[in-house]
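Heads up, one of the protein chains got dropped from this complex, but the rest are sitting where they should.
Presenting subunit A:
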Amino acid sequence: MSTVLTPETTEPAPARTRGFRMPEAAIAWLQAAPLALILGFFFLLPILTIAIVSFWDYDFAGLYPDFMTLNYVETLGSWVTWKTYLNTLKYTAMVWGLTLAIGFWVAYFLAFHVRTTTMQMVLFLVCTVPFLTSNIIRMISWIPVLGRNGLVNSTLVDMGIIPVPIEWLLYSDFAVVLAMVHLNTLFMVTPIFNTLMRIDKSLIEAARDAGATSWQILWNVIIPLAKPGMAIGSIFVVTLVMADFSTVQVMSGGQSASVALMMKNQMSLLQYPAAAANAVVLLIIVLLMVAAILRVVDIRKEL
């Protein structure tokens, strides 16, 4: 409390004799100030700038302050945009479903099948090991595995299982989804593991005593209680996949488009306002998706 009040002590105030008490509202404002300032400068201000620039005019040489909706008309009026959004949503849905299933599976195993806490922590840390290398490296290392003359294909051909290498392993939707699932599953495991660990074991015992089967316990007790973790994990995965460009670019061999890749192309051609308009559209869509997730699961209530 004293640190909060220090600025006040520097001013010679008449209130001093009565002991310095700040109005409660002021204290609350002061406490909120650091976060508000950081978010304001590093989050709200940039987003505001993007929103403003998205209405500007541009050509090769520069940007011209203006208020025109042409950037939005061009963005929303083109079938490329729609197709790209659909494609990105397709990736998001597939990756979300897979990471949720795998993430829950792993977390369930860690929380209920591993008995000692030490072992749980050890195994959990093992899950995080891939994070010791960069995203890009983990993604690129799939290429020699999946390529035409890669590990998988040459093994299968050598074993005589397939006559010719499988082409769709690399530079395809399969490769993109595989890499994304690989990159993002841990974001599901962590929050779900966290909520599973908080489940009171006596609830499960009670259910068992009341005659519930394992499936009933899973479906009626554990999954409802794990929902907040799933929701948090889903928010991570959905936002990350919606905003991804490098995975799509590298794993599809440049053959597929994603929303962020489209933005990057526009930026490299100096079409900043067009990219900004795209960014605003993407932001709105992702916010709607997050709102939908939060509508299904009330994180604050169930934590």
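Methods note: a residue touches a chain if its C-beta (ideal position, glycine included) is under 8 Å from a C-beta of that chain, and two chains touch if they have at least 3 such contacts; residues count from 1.
As a convention for this text, contacts and distances are computed from a predicted model.
Visitor: Would you kindly match the missing chain to its UniProt protein name, picking from "3-phenylpropionate/cinnamic acid dioxygenase, small subunit", "Multiple resistance and pH homeostasis protein G", "Phosphoribosylformylglycinamidine synthase subunit PurQ" or "ABC transporter substrate-binding protein"?
Guide: UniProt protein name of the non-displayed chain: "ABC transporter substrate-binding protein".
Visitor: Pick out which of A:V177, A:M262, A:V280 or A:I293 touches the chain that's been left out of the picture.
Guide: A:M262
Visitor: Contact with the hidden chain only, please: which subunit A residues?
Guide: Residue positions of subunit A that touch the missing chain: 60-62, 78-80, 83-84, 87, 143-144, 147-150, 167, 170-171, 249, 252-255, 257, 262, 265, 268-270.
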